[in-house]
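Working notes, structure below.
Here the complex is missing a single protein chain, while all its other protein chains stay put.
== subunit A ==
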C-alpha cells in the first residue's frame, strides 16, 4: 500500500510505501494516476465542490492494485494505492482515511515554519500515516 500527497503543481510533497520493495512501481502508478485526477477535476467544471466531490473514488483498477484519489479545494492531491487482494477495505474506510490525511495536512499548513510547497517532514504526519498503513496491511 502506498500514499502520496502531491502539490497543485504535481510534484510530490510526501511519499510513503509499505512494503518498500517495488517502490518504483508504486511511484509510477501514482504518477500516471495524477493524469486521471486532473481529468476528473476538469470534468467537474462548474459543479459545486463539497466534501463528497473532494473524494474522487476509485480512479482505475489494474490487475494488482486499486488506486483511490482525493483532491482538496487548494488542488492538493492525495493518492492511495492498495492491493486488490485486500477486499476488506470498504469505501467508507477509504473516505475516512482520506479525511484523516486531509486533517493532518491542514495541521501542517498551520505550522508557521512550514512553507507551502516544501516537502513534508512532520513527525505527527508520519505517525498518522504509519498507523493508517498498519490498519490496511
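Criterion: a residue touches a chain if its C-beta (ideal position, glycine included) is under 8 Å from a C-beta of that chain, and two chains touch if they have at least 3 such contacts; residues count from 1.
To be clear about the criterion, contacts and distances are computed from a predicted model.
Student: UniProt name of the unshown chain, from "Transcription factor IIIB 90 kDa subunit", "Trafficking protein particle complex subunit 3-like protein", "60S ribosome subunit biogenesis protein NIP7 homolog" or "Exosome complex component RRP46"?
Tutor: Missing chain, UniProt protein name: "Trafficking protein particle complex subunit 3-like protein".
Student: Please output the residues of subunit A touching the missing chain, sorted low to high.
Tutor: 107, 110-113, 122-124
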